[in-house]
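Only a single protein chain was left out; the remaining protein chains are all shown in position.
Labels run A, B and C following the written order; every chain starts at residue 1.
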Amino acid sequence: METLTLLALSFDALLNLSLLYLAWILLNCEDLLKAIVLFVAFGLLMALAWVRLDAPDVALAEAAIGAGLTGALLLTALAKLRVIETNKGTTQQLKQDSENFQTLHYMTPLALLLVAIGLGYVVFSMPPISAGLSNDVATNMGNSGVSHSVTAVLLNFRGYDTLLEMFVLLVSLLGVWSFGSTTSQHETTPGPVLDTLTRRLVPVLILVAAYLLWVGAHAPGGAFQAGSVLAAAGVLLLLMGWRPGGYLSTLPFRLILVAGPGLFAITAALLYLLKGQLLAFPVEYAGIIIFALETTATLSIAVILAALFLSEPPHSDKEHI
Amino acid sequence: MEVVFKEFPWVAVLILLPLLGGIVCFLFSGIAKFTGLMTVFFTALSVLGLGWQIFDNGVYRHAVGGWGAPLGIDLYADGLSLLMLAATAFVALGVSVYSAGYFERGYSTRFWPIWLFLLGALNALFLTADIFNLYVTLELMGLAAVALAGLAGGKNALTGAMRYLLATLLGSLVYLLGVALLYHGFGTVDITLLAQRAEASPVIWAAFGLIAAGLMLKTALFPLHFWLPPAHGSAPPPVSALLSALVVKASFYILLRLWLEIFGPLVSNTDVSTLFGLLGAAAILWGSVQALRQTRLKLMIAYSTVAQIGYLFLAFPLATAAGVAAWSAAMYLAFSHALAKAAMFLAAGNMLRFGGHDRISDLDRVVQRLPLAAAAFALAGMSIMGLPPSGGFIGKWLMLEVAIKQGRWEIVIVMILGGLLAAAYIFKVLGHTFTQAPSPHESKAVPASMEWSALLLAIAAVLLGFLAIPVLSLLNIGNPFGISEVTP
Amino acid sequence: MTLIDYLSTILLIAGALFFLAGTLGLLRFPDIYTRLHALTKADNVGLGLIVIGLALQSESLASAGKLILIWLLVMFAGASVSNLIASGALQRGIRLWKR
Partner (left out) sequence: MYFYALIGVGLFSVGLYALINYAHLLRKILALNVMGSGIFLILIALAKRTGETQPDVVPHAMVITGIVVAVSATALALTLMLKLAAETGRAELSEKDRD
């Protein structure tokens, strides 16, 4: 037993140091492509850290969104940036931000070191045992409609946060669209390997997303994880060169985009009218309401994330002018 | 009938109506403008309803989902929230009517959904009693604000929006770290429970430092104001009005709320208040001098915002001895600044639309050719300078009174200097509106809705000066400033 | 320890050795193609051995099936991505290493 604890401890120590080391290297290395690749590796190690900290839901979310989708977003952005730079004939090297604190050049690391030491002290000053809200969660689980505690917090106890968070996603997509197209669309024909990969993998991804959504009620998983896996299927299709084109501006597509946040907000309003309380799910129907909310949320999250990856605005302007 | 009004879920309407309205605008872009205007109108009416409700019944508390703090999220409305909601409603009405005329077709379909989501985020922010929920509303507000700031495109607007995005994201992250420390220190994210459980400790100090730093960055308090002038100066005028009038005030509101409820009583507050006061004074002087030096009208107004934010922070040192009076004065100023600054940006937008530029020295007889915009600018300027009988005058007068009573002459001097500098930069603009430019310019017609919305907001800012007693009594519902009162 | 425990220990250790060898290869081999070659050994064989070792320990057939599924998916994705990387490298004109 003793050796096992020692093994676990040294594993934690190694993981911790690798995280910090990777973060340092990725932020300070010369090559941006390398930085992004290291960031994805960093995200995967973070997912490992979440597992070590008994947070499997967060690990799933991190692996799918934090490392996967963010990585894909960063890589395509870098590729587009390279195209822009080639067209404009500009090159960039690792450069200090001359505008920020030029005079404080040596002071900045020092000040940050002091901040870090102070924060570290504060972390250590926390009481060694604190139940947080775990007892409140445990007592109220029976009335939450689900048996998995993270889902209960996300969709029921603090469902209002999740309602607003869906709108954050939607606003970022509207923002991305309102800035307009970033590059000229260039169609790529996928090679046979990517083609096969996509054909085989997309159905599997859809299946995995459905599983994650369903399992969220009683085990790690849920709308955000399922939505991002489904979004990954969309990203693969987009990488294949599939372009939704006109679909993006059609009403059915827009309805899917807003279904998650919209249904959440309408549910909140209806429950207020019926029960006099925002988002107060009747205990006997809580499970089914949460499942309905999660299903629409999964679809919306998936489509929003994939659309963020595409980042091309729909051609709605042509349609209305 | 009266029962219906008193029991009606105004709070739910205030949060959900703009969010759902935004969705409708997004789905049916053909009716976006109409839906947007209706949504804003009914949201404003709901503020009236909520005001009636809490005037009769006292503070409003609602446990979302029926769980109640600490497990669930509580909504909370008192006089302070009501004042911020009212300012939001007034500015929202004015800016929406203006925007209906301002944005062309293509921009209009993009503007309305994002703006309504921003309105929903603001209302949700003023109504929550949960510091993590505040983080989510802050992010919703911040991303929507950035999207609007970059709406017009072009190098300056994009640079301003990018700078703004980096500042607002950094501010939210630092705030979130403070929230994380508070949660783990005291086991709750509910403001009222935190106030009961918190005690002076390293956790409180660190959390206060982080939350204050994050929110100061978002409020653009000197010297963390660097992002504000480019963002507010280069956004489309109605967006600048929203950003300057409401968005920076929202983060100030959070800072004030948390200071009053949690940190003020714990953090040995004379040093911190003095620091806030010093930064506020520096903001007033620096912002005003910079405003005076600007050659572009919108940048001048943006720097004026930096200065006017300084006044709000002057209340910190004054409040240690006279909490209610100092905070009432500051909030009165915040309210009248919201109206006046929105009016000023809209008037500047009219001049920009009219002449195709906003060079101050080139305003070319705006007073004759665009009298309503010039009048709006002058009336709003009255309130910014603090001339009687405007709302700005009442706010400054109340604050001066407190400062004189306490013998804080340095604050009195800074306030008077700030007023003089404001007079200088506003009269500089007004002077140029009378003079003729060397070569006459092409001019473009400005729709009446844009002219009148700017003017009505400016008139409201002046009329606010006559409403001191009812506004102050509404503000003190629920005694939001009571806790920081030091009993002798 | 039962026979099954011994068996899975051996499999796990063997799998870890393959990962070690693969990592060494990734770090020490001279060009991108040979590095890919080393990496796939770790992915396919190493992970396979570990998955079988763990599957022997699993409580139910379903969880053993999930483990096998992970292995299959990793092999499938690994093979495709290695191919993409290699063909990308060829397109960019990166030459094969010759002694």
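By definition in this document, contacts are C-beta pairs under 8 Å (C-beta built on N, C-alpha and C of every residue); 3 or more make two chains touch, one makes a residue touch a chain.
Computed from a predicted model, the values in this text were never measured in an experiment.
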> Can you list the shown chains that the hidden chain touches?
Replying inline: A, B
> Per the definition of touch given earlier, which of A:K80, A:R199 or A:K275 contacts the omitted chain?
Replying inline: A:K80
> Out of A:L113, A:L207 or A:I266, which is the one that touches the chain we can't see?
Replying inline: A:L113
> Given the full complex, what residues of chain A touch the hidden partner chain?
Replying inline: 12-13, 16, 19-20, 23-24, 26-28, 32, 35-36, 39, 42-43, 46, 49-50, 52-55, 57-58, 61-62, 65-66, 69-70, 73-74, 77-78, 80-81, 84-85, 88-90, 92, 94-101, 108-109, 112-113, 115-116, 119-120, 123-124, 126-134, 137, 149-150, 153-154, 157-158, 161-162, 165, 168-169, 171-173, 175-176, 179-180, 182-183, 224, 301, 305, 308, 311
> For chain B, which residues lie in contact with the unshown chain of the complex?
Replying inline: 132, 136, 139, 143, 146-147, 150, 153-156, 158-159, 161-163, 165-166, 169-170, 173, 176-177, 180-181, 183-184, 230
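Assume only the chains that are shown with their structure count from here on.
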> Where are there more C-beta contacts: A-C or A-B?
Replying inline: A-B
> Between chain B and chain C, what is the gap in Å from one C-alpha centre to the other?
Replying inline: 57
>> Using mean CA coordinates as chain centres, what's the gap between chain A and chain C in Å?
In response: 28
> Where the CA atoms of chain A average out and where those of chain B average out, how many Å apart are those spots?
Replying inline: 31
> Can you list the residues of chain B that touch 2 or more other chains?
Replying inline: none
> Tell me, which residues of chain A touch at least two other chains?
Replying inline: none
> Contact residues on chain A for chain C in the complex?
Replying inline: 191, 193-194, 196-197, 200-201, 204
> Taking the complex as given, what residues does chain A use to touch chain B?
Replying inline: 118-119, 121-122, 125-126, 130-133, 136-137, 140, 156-161, 164-165, 167-168, 170-172, 174-175, 177-180, 251, 254-255, 257-258, 261-262, 265-266, 268-269, 272, 275-281, 316-317, 320-321
> Across the complex, what residues on chain C touch chain A?
Replying inline: 73, 76-77, 80, 83-84, 87
